[in-house]
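These notes are about the structure you will find just below.
Every protein chain except one is present and positioned as in the full complex.
Coming up: chain A.
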Amino acid sequence: MINILRSEWTKIRSVRSTVWTLVVTALLMLGFAVLIGFSLKSSAQGPVPGGDAIMSSLNGGIFASLSMATLGVLVISSEYRTGGIRTSLMAVPKRLSLLTGKIVVFVAISLVVCVVASAGAIAAGLVILQPPSVEASEVVRAALGSGLYLAACGLFGLGLGTLIRHTPGAIVSAIALIMVLPTVSTQLPGTWGRTVSEHFTTNAGQLIVSGGSNGSLGPWSGYAVYLAWIAVALIVGAVLLQRRDA
């Protein structure tokens, strides 16, 4: 397995699109923290409380989640587009090992970059907003939560990429599942509709960022529900990877 991990690390680091997508993710986090920080500062009457300052600094996550999902899609769909998947499968004919290697390397890189970018965004927001008091534990929790959430969005992309294989189709599906459908689901009628909406992909997953709850779920249970959605994409993708001709 260590051989596969080294190989996947070489693959992911040696392509410009990886580096660029990660840079874009970090810039989105920082940029929105600065933008919203200044806008909030000018509109607020009196000082902004510490908790609000932290949360407003993480607004870039809405878009950073999509750039991470795109990267996740590309990790595998670019191999299908170029035909490089055949080279990969000739080198590693045990297809689940290949997929596992991709997942491990991608998640490791994503976690590091997303936690650091989130921490940077919080720091920028706090510098601008100068809240009267900030709890260090809350800063750490929010940075880790945001990092975990964004890395999960990337993994969602990787699962959809494995499943769909075509870059545009997989990216559109990722946008639908991460951004569009969760919003649409809030319009579902009745208590049943409300429960579905609260369990729907990022509606559940985002709770880890805010640390709050949405009625049905808390931060960790919400994150677990989001991971279950991702697991479905990955498992179906893995089954198809095993069965399909490359």
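The rule we apply is simple: a contact is a pair of C-beta atoms (placed from the backbone, for glycine too) under 8 Å apart; a residue touches a chain by one contact, two chains touch by 3 or more; residues count from 1.
Methods note: contacts and distances are computed from a predicted model.
Per the UniProt record, the absent chain's protein name among "Xanthine dehydrogenase family protein subunit M", "Anti-sigma F factor antagonist", "Phenylacetate-coenzyme A ligase" or "ABC transporter ATP-binding protein" is "ABC transporter ATP-binding protein".
Within the full complex, the residue among A:92, A:208 or A:233 touching the omitted chain is A:92.
Not every partner is drawn; the one left out touches chain A at residues 3-4, 6-8, 10-11, 14-17, 78-79, 82-84, 86-94, 243, 245-246.
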